[in-house]
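Excluded from the complex is one protein chain; the other protein chains are retained at their positions.
And now, chain A:
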Amino acid sequence: MSNSIIKVENLHKSYKMGNNALHVLKGIDLDIKAGEMVSIMGSSGSGKSTLLNILGILDTYDRGNYYLDNIKIEKMNETKAARFRNKYIGFVFQSFNLISFKNAMENVALPLYYKNISRKKRNQMAMEMLDRMGLKEWANHLPAELSGGQKQRIAIARALISNPKVILADEPTGALDTQTSYEVMNILQEVNKMGITVIIVTHENDIAHRTQRIIRLRDGIIGENITNGDFQPITDNEIFTNN
């Protein structure tokens, strides 16, 4: 229990669509341990993006409980939510969502700006992070000058810079070709190896199969919860042996 990073109990969420309420999540129970790498799958409309948004404190839920690092996440004001996101969660999006007029280094440094870290310090930290991603020489390029894979690596660097406990990736490979997708997955696995929990929403089986656990959503409930038998990650990971 104590090493649960994300624990969800009987989570409900519905959207109002005019007069009708669209019940998207109908009682989700989920327990993700610290250091796990999990994929969430499901057809469109199954509620996987909604779940990810709630986990990322981007959206609220109607009923149930959600504990992030053993802290109960309830309805909170945006200032507090922003602080939580900044501290615990790194986001990786399908469309990268880099700020177009900031160069690679500035994009990576942005979360630190919101933490009021001095410009010099945060740029230095961003450079180190880019170096680890092998993108040091691209630091001064604008997103428009980079390839999809490079953009996603910068987005991952940005997600990592504030030392989050969880990386939430929404279709991180959706806009990439197979080759680049695998590169990005390799990086996410490296990230996971560092002890950071990685949760990936995807509909691609080969991506899902590179994670330890697949949670399949079906019509707002968890349809399957498969621990990957043929999961062949970088297996000599002592974090996993603790599970």
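We adopt the following convention: a contact is a pair of C-beta atoms (placed from the backbone, for glycine too) under 8 Å apart; a residue touches a chain by one contact, two chains touch by 3 or more; residues count from 1.
In this text, contacts and distances are computed from a predicted model.
**Q** One chain is missing here; what is its name in UniProt, given the choices "Aldehyde dehydrogenase", "Helix-turn-helix transcriptional regulator", "ABC transmembrane type-1 domain-containing protein" or "Putative ABC transport system permease protein"?
**A** This omitted chain is identified in its UniProt record as "Putative ABC transport system permease protein".
**Q** Hey, which of A:K102, A:R132, A:K165 or A:H209 is the one touching the hidden chain?
**A** Missing-chain contact among the listed residues: A:K102.
**Q** Touching the hidden chain in the complete assembly: which of A:L22, A:A82, A:M194 or A:I221 does that?
**A** Reading the full complex, the residue touching the unseen chain is A:A82.
**Q** Please pick, from A:G42, A:G56, A:P172 or A:G220, the residue that touches the omitted chain in the full complex.
**A** Selected residue, touching the omitted chain: A:G56.
**Q** Which residue numbers on chain A touch the omitted chain?
**A** 53, 56, 58-59, 78-79, 82-83, 85-87, 90-91, 93, 95, 97-102, 106, 110-111, 113-115, 119, 158-159, 162
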